[in-house]
Every structure is written in C-alpha cells, then in structure tokens.
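Only a single protein chain was left out; the remaining protein chains are all shown in position.
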Amino acid sequence: MVKMEDYAGGTPAWCPGCGNFAILVALRRALVDLDLEPYRVLMVSDIGQAGKLPHYTRGNVLNVLHGRTLPAAIGAKIANPELTVIGVAGDGGSYGEGGNHFLHALRYNHDITHLVHNNQVYALTRGQTSPTSDPGYVTRTTPQGAPTPINPITLAIIGGASWVGRGFAGDINHLVQLITRGIQHKGFALVDILQPCPTFNRKNTFAWYRERVYKLEEDETYDPTDKMMAFSKAVEWGDRIPIGVIYQAERPTFGDYLFPSGAEPLVKQKLDPFSIAPLLEEFV
Amino acid sequence: MVKMEDYAGGTPAWCPGCGNFAILVALRRALVDLDLEPYRVLMVSDIGQAGKLPHYTRGNVLNVLHGRTLPAAIGAKIANPELTVIGVAGDGGSYGEGGNHFLHALRYNHDITHLVHNNQVYALTRGQTSPTSDPGYVTRTTPQGAPTPINPITLAIIGGASWVGRGFAGDINHLVQLITRGIQHKGFALVDILQPCPTFNRKNTFAWYRERVYKLEEDETYDPTDKMMAFSKAVEWGDRIPIGVIYQAERPTFGDYLFPSGAEPLVKQKLDPFSIAPLLEEFV
Amino acid sequence: MVDFDFMVGGEAGQGVQSISQVLGKTFTRGGYHVFADQDYESRIRGGHSFSKIRVKNEPVLAVAEPVHMLIALNKETVDLHRAELVSQGAIVYDSERVTFAVQDPLFYGVPLERLAVERGGNKIMMNSVALGAAIGLVNYDFNLLAQVLTEQFAGRGTVAENNVEAARGGYQYVREYYSKYGMEIKVMGSSRRMLLTGNDAIALGALAAGCKFMAGYPMTPSTPILEYLAGKAGDFGLAVVQPEDEISVINMVIGAAFAGARAMTATSGGGFCLMVEGLGLAGMTETPIVVVEGQRPGPAIGLPTRMEQGDLEFVIHASHGEFPRAVLAPATVEDAFYLTTKAFNLAEKYQTPVIILNDHYLATCYSTVDKFDLSRVNIERGDILSEEEVAKQGEYKRHQITESGISPRALPLTKGALVVTDADEHDEEGHLIESAEIRTQMVLKRQRKEKGIKQEIGQPWLYGPRRAETTLVGWGSTYGPLREAVDILRKEGQDVNLLHLNELWPFPSETVSEVLDGAKRSFVVENNATGQLAHLLRAETGKKITGKILKFDGRPFSPMHIVGELKKEVS
Partner (left out) sequence: MVDFDFMVGGEAGQGVQSISQVLGKTFTRGGYHVFADQDYESRIRGGHSFSKIRVKNEPVLAVAEPVHMLIALNKETVDLHRAELVSQGAIVYDSERVTFAVQDPLFYGVPLERLAVERGGNKIMMNSVALGAAIGLVNYDFNLLAQVLTEQFAGRGTVAENNVEAARGGYQYVREYYSKYGMEIKVMGSSRRMLLTGNDAIALGALAAGCKFMAGYPMTPSTPILEYLAGKAGDFGLAVVQPEDEISVINMVIGAAFAGARAMTATSGGGFCLMVEGLGLAGMTETPIVVVEGQRPGPAIGLPTRMEQGDLEFVIHASHGEFPRAVLAPATVEDAFYLTTKAFNLAEKYQTPVIILNDHYLATCYSTVDKFDLSRVNIERGDILSEEEVAKQGEYKRHQITESGISPRALPLTKGALVVTDADEHDEEGHLIESAEIRTQMVLKRQRKEKGIKQEIGQPWLYGPRRAETTLVGWGSTYGPLREAVDILRKEGQDVNLLHLNELWPFPSETVSEVLDGAKRSFVVENNATGQLAHLLRAETGKKITGKILKFDGRPFSPMHIVGELKKEVS
C-alpha cells in the first residue's frame, strides 16, 4: 500500500498562501488513492511556479522548457505506455507558449493527464498578463487591462479532448477526486485548476472563487457525456463558475491509433541491426 | 477605378487543375470590386503552394516563414492601420505550424483578413498529412490513415473570431463575395477556402466538394450573428458542407484596445530623441 | 575619500532591491556615485537575496569586496554575510526579532518591525526603518532620503508619508543610541545625476531612438524593458504587445519594421532560441529589427536570475544560412543607452538585424550616470524613398542591387511603389527565383552590407597604456570590474592594460590584433566555461590568448577575484 510519505518531497519555494500547496497535496493524495508507487509515475513539468511542483513530491521527473510539457510528456508516453504520465504546468505554459501543443494534443487524445495551475497570470516572471487573465485586469504589461482571454474549457471540448475537468485549489477533497478520475481516464484528460496567486493576482483570490464556484457533481441532471450540455457549462464564467468533470467521452487513444494491433513498449524492444537485412534488398 | 489588369502578376507555378487558380482570380476580383489600388494592399503570405499567390498578382508583399503569416501581418497592421492587410496561407501553415498564432489571433480580433487555402494536405512538400486531413486519409507520413483532424471553423467561432466564412474554389462568384465581405469586416476575418489539390489530395476533389457544398446565403432563416446557430453549421462536415458567412459579430478590434483614444499610425509619427527628457527625471 | 559599501540582505519579498535603489538614489542626490548589484533567487517569496551598494566620491563601475555596513532584514543574512564585513563594520538588524548566541560588537540592533508598525502603521515598512537606520548610522542627510521615498510612493496616498515616518523612526533610533558609530558619509553637494539599471538605459535608448513597436514575452532578465515600455506606451504613442510566444514576437517585430516602424524586442537566451528562424527572415528580407538578448546561465533554463556570458558565439552564428548582422554588447549602463540608439540606426541603415547582447548583471545593476546627452542621439533611418523620390526614379525595386549592398527602402502605402519581399531567395523586385546567377548576386549584395557595418563598428576600448606586458581582454558588462582590477594591479606596480570589446560583430580584428601584438601575454576574462571570446578572437585574428580567466557559477566577477585569478596565472 502506497502512503502519503512515499510522496514526500522537498520544501516548496512558493509564497505563503499560494494555491499551489493545495494542488500538491491533492496530487499526492490522488496518487496514494490510486495506489501507484512513485517509480511508476512520470511527472513532466515546465518552467513557472506550477512547474516546480514535481520537486516537492516524489516520482520520475522530466522538467522541461517553458510551454513544452505536453510534447515531452507525449514522447515519453509513446515510448513507454506503461508509465502513468502526468503533465504539470501553468496557464502561461499551457495556453500561451504551449498553445499549439495544447490545441493538437486535444485531437490526438494521448493517454496522459494534464494539470494546469491556472492562476490567470505569469507568476514566476512576476505578474504579467496570461491568456486566461480576466479581461481588463491590469498587469505590468497591460496597463490598459488585459484583452479578451481564451477559455480553455470550451477549447478543450471543441478541440476533441476526451475528458475535461475543472478543479479549485480551495477544495482539496474535490480536487483529489477530480485528479484521480483524470488519471483513471484512458485518453487525454485536462484538469484546469483555479489556483489563486495571492502575490500577483489580486482579483481572482480564494474568496473571489469561493463566492462563485459550484460543483457539477451536486447537480444530478448534469451529464458530462452530453457535449452540448458540457459546452453550455463551459462558457459559464463570472457569477457562477462550475467545477467538476465537465465533459467526458470514450474514443481511441493515440496509442491505439499508432499501433492498432498493439505493440511491445518501444523501450522494451530488442535492438538488432540484422533486422534490416531484408530492407537492403529494396535498393538493389 | 481599379481594373483587373492592375492586379495582373507573374505566371503561377501551380499544377494544372489546381484550386489555387480560382482563389487567385477571386482575390483579384474582390480587390477590384473594393476599388482598392494595389499600393494600399499588403499581402502577407507564408511558404507552401498557397503562399506563392501574392507573386501572381500585384500589391505590397511580405512573404514570410512557414506558419508565420499571422504575426507578421499583425505587426504590419499595428504599425500602419491604413494598410489593407490580407493573410494568405495553407492549412498546414495556418493550423499546424502556425496553430498558436491562429488560436490567439482569434481572441485579439486584429483587423486583418486571413485566407486559408485549405487543401487538407501539405502540398509543397509533396503530400503529407495536414491538421485538416480527413480522418483515415492515407499519406506518406500516415500510412495508417490520418488521425482526428481539427475543425478550423468551430475553433474560430469558439476562439473569438468576429467573422468566419468558408469558401470553395469551385465557386468563384461566391468566393469573390465572401472575400469582399471578409475584407470589409472590421476585425479578424477568417476565410477558410476548400481548395482541391488534384496532385496530392485524391479524395477531396472538385467533384467531391461539388456534391456536398451548399450556400448558407440561400437559406433565409440562417442568421450568422446567432452563435449557437453558427456553431451547429460549423460542425457539419461529410454529406453536406456549408459555405458562406458562417459567423459574424461586432466587437472592438485590437487597434481599439491598444489605443482606445486613437493614435497617429506609428509609421507617421515623428521620431524625436528630446521627447524623453522628462523621463530622465524619473531616475534622479 | 568616501568608498563605502552597504550590503542589504533578506528574503525575496522583503524589499531588498527597493532598499538598494532608494539608498542609491539618496546618495546620488548628495553628489556621490553609486554602483549596486543584485543577487536573488528564482522565487517570489523566501530564500535569500542581497544587494551590495557601493558609494564613492568619484565615478564607480563595480562593487567592492569588503562590506562596511550590513543591513540584515533577517537572521540568515547575518549568518551568510557576517564574514564579509570589514573589522570596523556595522550590522543593522531587528534586535527584537532576532537573537544571536554571541553578541558581536558590530551589532547595531534596531527594532525594525516594531518601529515600522509604530511609525508607519504596517510591519511591511521595516525596510524603510532599516533605510533610515542606515542613513542615520553614517550620519547622512535624512531629508534626501525623505525626498526619495516621497517620490517613490507618489500618488499612493498616505503610503509615502508613512514610509518617511518609518524611516525617520529608524533614523532617530540610531542617532539616539548609536551616535558614536565611527564612519560618516557627509553630503558632498547636490546632484541631478540619474541612478538606473542597464535595462532602464536600454528602454530609454529605445524611446529616444523612436522605437514605435515593441513586442515581448516575459523572460528574465529582460522583462523590465518590456514592462517599462508598456508603461510609457500611452504617452509615447508606441505599441507594446505581449503575444502568445517568442515566435510570434519576432515575426510581429518584422511585420512592424517592414511596414516602417522602428521595432524591437527583448528576451533572454531561451526566448532568443525561438527567434532564430525569424532572425534569418529579417536577414533575407532585409528588414531592420533590434533584438535585445539578456544572457543568463544556460543551457536551457539554467539559473534564471543569474549571470553568464555564454551566448556570444550562438548569437553571432544564430540562424541557418549567411547574412550580415551587428552584435553590440554594452559595457556599462551609460553605454547601454547610446548603443541602443546606435542599434536602431545600424538596423535601418543596413536593413538587417542588430542584436544587443546584454546580460543579467548589467540588466539589473544600478549605476550613477550623468543625464544622457540627448543631443548625441542621431536618428539615421538610412535610405527611405518618399512618394516624390519613387516617382522620379521610375519602377521601384525593393532589392535593387547596388554597390553598397543597400537597396533604398520604400514603405508600403507609398503611392507608385509596390514593396515586395520574400523569405525565398528573390530577384531585385522581390519575387522568388531559382536562378543560380541571381542567387549569387543577391548573396554578394547582402554580404557587401557587412563592410559598411564594419566601418561603423566602434573600436574596442583600451584602458591603461597602449602597450603593456599583460593585456586583459574582456567584453560586455565585465568592463567595470575589469577596469577596477587593472587599477588595483597597476597600483601594485604591474604592467597591465585592458582591451575591452563592446561592439563585437563585425569583429574589429585590426585593433585587437594590434593591441595583442604589443602584449607579452594576454588573458580573456569571461563569464562562461569555454572562453568564447578567445575562440572567436582566434578565428578572426589567428592569435592565441595566453590564458583564460573564466567564471561560470552564475555570479558576476568582482575586481578582487580577477586580480586573484590573474596572480595565480602569472605566478
């Protein structure tokens, strides 16, 4: 049985009161609940406050360039599908610098879980606007206020993600459930997490979110497999903000697509130069 | 009065039967209809068969790197809003290599018109899969058939584009209208054009499209300002494919956002080193 | 003579940098010269950061080794830096929150937090209390501090007033309890010199040069340039945008420059990597752009908030294919301003990219500088044809082949001219070609521009005698420490001079060769692990440098470190 101590790591370098602490605890608890030993888990993260998370727990870790979490995670998953691969990144890395990877990961349906610490700001670089900053929010690079943001939830649903959830760092128990389900899902699971950054985001605070979030799980009529219903929830933002599993569907993963009849994990295959002998004949 | 000859350019290096010829004619006619002299127009294009178009007509031309049409066009438009800026690119450049720029151009609502020659294939590089290849379509890089594509029309509507149209290279008159309206629109106008590539796309031919396309303009109940209606048309693909203005809305452009109280075009401003004298005091 | 070093240390978030800046301004106003550096971690709160602030009665371009006063915002600062203090030094710390096992005679306890609350109303103002205490200990003029604080917090209601009161609390406390502290800094006079960082100087340089378009994606150490310009965009009618990524950035800059606006960006090595393809596009389309590359330790993310000079050869060879470019690496804060204005001129005159190779050290250190002489800033836009000129000339060809390699520009929307350019190889009209002959002509045309640029490249700076037994060779921001090292060594009787390069490419081979010919031995001093200047210099001149003094731990050189390393080398 895996225990919380198995996932004890270094001391976080985050600010007191940062929403990231809750996400760290929730991820650790989810992994414990799933009884996954750390050596079975690969966390891929990028640069930003979010990206530091893997250093504060245990597991295999590939920390990459800002915005490149997804391609690195995808490469690793294709090479060894037996790894549980979890992406960890910020809103800037995921939707800004890494926006193209995000867009295309949605349609390919890679079997990885992507946690986005969405604090609606570039935190590690000290508070510039991010693609999810609320419109009008003033930052040092947008003295006139931020422009129209993107909505990662609608994009994910429309773009082809097979599992889309939104969590809130202010509700750990709910977040544990959400991350657990995301990891269990076979296919690309986006977990967009509302993460207050008390230092640089003075608007979207714990209190601000608490007043607004409500759980989809509490609405019995809500059916996350209904795309149009999911879409109507996805566009909600402002007075009421839904959290929970917003959308889910079953469709073949990229692994299924790549090797329809299955294949030995690439990393386990034998390397044999003589295997190419028949190919040489093609060139005679 | 501007005439068709004003827009006569070099001899196209396209294959006989290519859909690009019709797009070239349509663009020229639209510019003539709009009575825009060539020196008022800036065509920004990238690398690919589509990207060669500006060489075959007249105007100011900035031909850039594969996938980079949009940022270059945006930079030019911000610097000189008096230019009519038209982006010309393929599906690969627009939605693959340039996917991130596309995603973000939607939300910023730059006042440019972007023509995508969507042949659902990488043509200039000789026939690899593109982000819009029909699923299962076999190319040299996808012997197992192409994976799930993106739908640029839904993405554009959801992503915030204020004007979204789809044209067909097999219907020039309709295409002329569409491009004209796109250019007239104040804000980001995406004109996705179904462009048969007889050489590398043996599936989506003129005949294939002809059997399927129908004009939204012919349906009197269709209201492109109704987002949900637009969305329901946007997801149509297969037996019936709508062309025409799919979505339109009015919202402030990026120029309005950047200079809410207006500004002299950047290129017309006087450069004066002494203007910074007051700033030096800040550092005393 | 006054040559006094403060050091302030604490956690990220306690205002170390702000103390350092206010202290610097306060002494600058009193006629002193200040140089301050910044050492901080890549985190927002906690950890340890510190700054040295050197105050001197004559120009100063580096911090010195010994510390005279340590302003400790937490206990760790004392533990870490106690040993760096001179024997007569002072440690200002919060006597009510921090206790030490051994009570040191240098300890000057001040109830920082209590006074902050009592006088300012908020414990966050303990940094102002500390400022007051520091000023008080050296018996400097409190009014100058009060002035600076007031301006610093102008427009924020009672905040300014409260901070001044907090500072006054610290000031009065030390005047009362520690009036017999030995070292004094008297006001020398009144000065309107500026105190600013390399980043500030570059941002101001860009504005002075008429930069009208700035696109940037945040990246340490260059983010402040983007932020400063964003703050001035409204007033100066320039467009400042933060797009989705650095690829978008560089291509927007190219678009804006093509349309006719002076355009730039600022990034670090990682962001620059993403701009490399665009750099070549600017080269091919002959579009004038300015790119600031603020180096930090690599590869990859490396040490985001630290110092390195590891990108020299990368930047000179960046992008596939061959095209002319200029690379300028400012030596001082002042140099950063003037070189930035020069960068825009070179870019437009030669229609090609110009790179300002900055680094974390110069980007973040504060230096006292005379007000920039704006009459020295010329705006040379090169050949841009008006409508009339176009009409006179007949058919306009964007890439006309000329002897200088420079083709007159016309800007789009010039009646009579169609401005056509292509990322592919093209003919004079800008249309794509396959011809071997035209290709050759176009390569040669672009190459000829390099000759012109080379003539405009400033000569390396020589400090000390023209010939010396030992020549130190440096580049970029190490100038200050190197210069001081030469002073120290010469005072000790050693025959040393300094050859310093701040305009690096096209490489000023002749002067470098000549100076090295006069030296018995030569040493490059570089903040990197391989000696990139030595490598480049050998490629350009054939000369082999005797030895390399290298440092690649993410920290800048200090003069004494250079002196020490050189002695090891030549002993």
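The letters A, B and C name the chains in turn, as written, and every chain counts its residues from 1.
In this text, a contact is a pair of C-beta atoms (placed from the backbone, for glycine too) under 8 Å apart; a residue touches a chain by one contact, two chains touch by 3 or more.
Everything quoted here is computed from the prediction, not taken from an experiment.
Peer 1: Tell me which residue among C:K180, C:H320, C:R466 or C:K491 touches the hidden chain in the full complex.
Peer 2: C:H320
Peer 1: Which of C:E277, C:E334, C:E484 or C:E565 touches the chain that is not shown?
Peer 2: Touching the chain that is not displayed is residue C:E277.
Peer 1: Per the definition of touch given earlier, which of A:V2, A:I78 or A:M229 contacts the omitted chain?
Peer 2: Only one of A:V2, A:I78 or A:M229 touches the chain omitted from view, namely A:I78.
Peer 1: Which parts of chain C are in contact with the chain that was left out?
Peer 2: Spelled out for chain C, the touching residues are 41-42, 47, 247, 268-270, 272-274, 276-277, 280-281, 283-285, 295, 297-304, 306, 308, 310-311, 313-314, 316-323, 422-425, 434, 436-437, 439-440, 443-444, 447, 528-530, 535-536, 538-540, 542-544, 552-555.
Peer 1: In the full complex, which residues of chain B touch the absent chain?
Peer 2: Residues of chain B in contact with the hidden chain: 13-16, 47, 49, 65-67, 96-97, 99, 122-126, 128-129, 131, 140-144, 199-200.
Peer 1: Under the stated touch rule, tell me which residues of chain A contact the chain that is not displayed.
Peer 2: Contact residues on chain A toward the absent chain are 10, 38-40, 42, 44, 46-47, 52, 54-55, 58-65, 68, 70-80, 82-83, 100-101, 103-104, 258-259, 263-264, 266-267, 269, 271-277, 279-280, 283-284.
Quick note on the criterion: only the chains that are shown with their structure count from here on.
Peer 1: Would you kindly tell me how far, in whole Å, the mean C-alpha position of chain C lies from that of chain B?
Peer 2: Centre separation, chain B to chain C: 41 Å.
Peer 1: Which whole number of Å gives the spacing of the CA centres of chain A and chain B?
Peer 2: 31
Peer 1: In chain B, which residues are in touch with two or more of the other chains?
Peer 2: Where chain B meets two or more other chains at a single residue, that happens at 100, 103-104, 258.
Peer 1: Among the residues of chain C, which are close enough to touch at least two other chains?
Peer 2: In chain C, the residues touching two or more other chains are 233, 244-245.
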